[in-house]
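With one protein chain removed, the remaining protein chains of the complex are shown where they sit.
What follows is chain A.
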Amino acid sequence: MAASNDGNSSPRSQLASRCFEDLLDSIIVDVASECHRIARLGLDRNLEEEEEELRLSVQARVADPSSSSEANGKNIVDIFGQTHPAIADEIFECMNCGRPIVAGRFAPHLEKCMGKGRKARKVTRSSTIARTRHSRGSPVSVYAPYSNATNTNRAPNGTTGGAGEEYADYTYGEP
């Protein structure tokens, strides 16, 4: 019953309008009845608390609109009155080779020391598997879609390779 150009007086369009209004009324009453029951049986959430939380959140963001306070200047003094260099300068022994290493450069050293890193890894990411596992539409899947990390939500920060990186498909030992 598409909108006809006859205007409001056409009996067909009147009937269609009445039909629609009745349906709409019925839906509204459904919702009203459900909400009435929820409110009466005490199932509704504590709206005052929620509003208060949201208000505080809005206030907080107004007070600090930029997230610049999150970025940390490295010259600040911590709560214990200490300052630290940008690159950690503690020196300790590598547990793999025994050499003394500066803390801030331990990870790159260990990478080479243990023979890990990009050169060493051979496994590639299978994006199809990742996509399937991540899809919400697998009703008979054994694994809940939210149970483990999937490959589609990682933040490979600090890489220079961008999306062309090779990542292993990490599977977790599900019994």
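Keep in mind that, in the parts below, a contact is a pair of C-beta atoms (placed from the backbone, for glycine too) under 8 Å apart; a residue touches a chain by one contact, two chains touch by 3 or more; residues count from 1.
We adopt the following convention: contacts and distances are computed from a predicted model.
What is the missing chain called in its UniProt entry, if the choices are "Calcium and integrin-binding family member 2", "Two-component response regulator", "Ubiquitin carboxyl-terminal hydrolase" or "SKP1-like 21"?
UniProt lists the chain that is not shown as "Ubiquitin carboxyl-terminal hydrolase".
What residues on chain A make contact with the chain left out of this view?
18, 21-22, 25-26, 29-31, 33-47, 49-51, 53-61, 63-64, 67, 69-72, 74, 76, 78-82, 84, 87-88, 90, 92, 94-96, 103-108, 110-111, 114, 116-118, 121, 123, 127-128, 130-131, 136-140, 142-144, 146-160, 162-163, 167-168, 170, 172-173, 175
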